[in-house]
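For this view, one protein chain was removed and the others were kept in their places.
Chain lettering (A and B) follows the sequence in which the chains are written, and residue indices restart at 1 in each chain.
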Amino acid sequence: MARSGRRASERVVTESPGVRRLLIGAAMVFLTLFLFAPLAAVFVNAFRAGAGAYAAAVADPGTREAIGLTLLVAAIVVPLNLVFGLAAAWLIAKFSFRGKGAMVTLIDLPFSISPVIAGLVFVLLFGRQGTLGPWLLERGVQIVFAVPGIVLATLFVTLPFVAREVLAQMQTQGSEEEEAALTLGAGGWRMFWSITLPKVRWSLLYGIVLCNARAMGEFGAVSVVSGLIRGETITVPLQVEILYNEYQFVAAFAVASLLTLLALLTLAARRFVEARSAR
Amino acid sequence: MVPRILILGAVAVAVLASEASRAGEPPAPARPEKVVLLNVSYDPTRELYAEYDAAFARHWEAQTGQKVEIKQSHGGSGKQARAVIDGLEADVVTLALAWDVDALRREAELIPEGWQQRLPQNSAPYTSTIVFVVRKGNPKQIRDWGDLGREGVSVITPNPKTSGGARWNYLAAWHWALERPGGDEQKARDFIARLFGNVPVLDTGARGSTTTFAERNIGDVLIAWENEAFLLERDIARGKVEIVVPSSSILAEPPVAIVDRYVDKHGTREVAEAYLRYLYSDEGQEIVARHYYRPRSKRVMARHAEQFAKVKLFTIDQAFGGWEQAQRKHFDTGGVFDQLYESKR
Partner (left out) sequence: MTRRGVLPGFGLSLGISWLFLGLVVLLPLSGIFLRSFELGWGDFWRLISDPRTLAALRLSFGAALAAAVFDLFFGLLVAWVLARYRFPGRGLVDASVDLPFALPTAVAGLTLTALYAPSGLFGAAFGLLGIQVAFAPLGIVVAMAFVSLPFVVRTAQPVLEELDPALEEAAAVLGATRWQTFRKVILPNLLPALLTGFALALARAIGEYGSIVFISGNMPMRTEIAPLLIVTRLEQYDYAGATALALVMLVVAFVLLLAINLLQRWSRKRHGAHVL
């Protein structure tokens, strides 16, 4: 998703102003109908019954507990992804080793696997009739239908984000600074903290933002492993579905609008990061 | 000699006394101060159990001094049963149909055979039935099941494969077609095919269908649980819909059960049993009726009689020989329902 920050150069050869205006107009109409209308519909529906109803929906204990759980899951998943993302990116960008191609494919895999399957695999593994489930449950370790299952499923679907973003930036950078630092006597960790990390800080930041957005918004995988226990295993996206099923449409859209705001913040963070890293 | 007898006597008295005290009002000291139950239920019971849980917690604390917290999980009946089988450690399940509760026995032996005889009335402390909800004024003149097969009538029901409620819908329609004068298996099949041919949206759950009908304004008639229909008519779509009661319908008996394997693991058997039994008490039945389920208690039913329509009800055992047979014939992969959709292509 990282993209060159270079502005389109002024081109000598281009379309006539008429064609240009037509194309711009067509693209804007398309985006307005296809992208902005659904976005607006979230807020229109959320405020359909006024700001009071909106506030009540967001302050509802069920929603607050769901927000708490979602924050907890993100707080566990994002740091883990940070560690994995940095390690994997460093490994793939700087070394050649056997199994590298397979590793790259494995990192991408969660992108193209249906979230439903992502949930299913954990049920098949840790469920009571699963491969490891009976052994763990005997020892009182509950994975699926409890918070650990939600964390694992979320970790699965978010695994590529940090790794992919950081890897993309590392691949475009050389290793000269690192090698210089080593020659000057710096240790491995010293080199990592003072050279490597600053070099990839923007892609790392954006990877974290993306990973966080996905972690807080994942629905399919989490819905399979949640167990839907009120106040315990309900995340914000599941709460949206529950409110919807309880005929509380305004509340459902109100909670959905929180997630939408998060999405918009993510996009803003991306602009910020791109602007900073282009300097 | 004498002292020995005295000692024995003292011991006996002490034992008897302690037995007596255990039988009396003060609770056994072994009971922890607080206990947690998990009730895994299906979608439409959210409001019912929210109220009942609070009532039972009051009752239990007054009786035993122990606090009880009841956690709820709601979802599609089949999904919920599967979660319990896969390790969602429910102390009690309160699902939409016996087939789903029985899955806990069939698939994982979490409950013993004969579970349905452990509580009165097939372990179903409340019942419901299937009725129609139509648009205000009933513009399509829908009176009975036959009207749902008419051309130009759009019918909303959830998918019987994924929704417990929808299986009751389907079976009620089938039995009506079978039992009408001149009805036979082939005619029932044709009728069901016509009815489902009129279904534009097949949601995965009862709640989804209600939303499609009420919020999205799709369909002329919604086949729904009686309690959901009341909720729609009196609350969610007040003034926009009305209820139509067909000439015959099925007596839906949503059963409850303690999950033996899990209550024994948690040490919650006693309170879990009390939780389910209290559903049959006057207070429990009153709450049930308030949420538009049909209470089993004649006394409570009499108080709410005007609320429930008189309709000829048949049970699944009478009409289909039980869930096992109904499920195999109609809903299993390759069953009548699948054939219906496959032949439509």
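The rule we apply is simple: a contact is a pair of C-beta atoms (placed from the backbone, for glycine too) under 8 Å apart; a residue touches a chain by one contact, two chains touch by 3 or more.
These numbers were taken from a predicted model, which means no experiment stands behind them.
Residue A:R164 is the one among A:R128, A:R164 or A:R230 that touches the chain not shown. Of the candidate positions B:V35, B:V68, B:V101 or B:V199, contact with the unshown chain belongs to B:V199.
Considering the complete assembly, chain B touches the hidden chain via residues 76, 78-79, 81-82, 85, 103, 106-107, 159, 161-162, 199-204, 212, 215-218, 331-334, 338, 341-342, 344-345.
Considering the complete assembly, chain A touches the hidden chain via residues 1-4, 6-9, 11-16, 19-20, 23-24, 26-28, 30-31, 33-39, 41-42, 45, 80, 83-84, 86-88, 90-91, 94-97, 103-117, 120-125, 129-131, 152, 155-156, 159-160, 164, 168, 175, 178-179, 182, 187-188, 191-192, 210, 213, 216-220, 224, 237, 240-241, 244, 252-253, 256, 259-260, 262-264, 266-268, 270-271.
Here, only the chains that are shown with their structure count from here on.
Between the CA-based centres of chain A and chain B the separation comes to 39 Å, rounded to the whole angstrom.
The part of chain B that touches chain A in the complex is made up of residues 38, 43, 46, 71-75, 80, 83, 85-89, 107-108, 205, 207-208, 210-211, 214-215, 231, 236. Contact residues on chain A toward chain B in their complex (touch as defined above): 123, 126-130, 133, 137, 142, 144-145, 227-232, 242, 244-247, 249.
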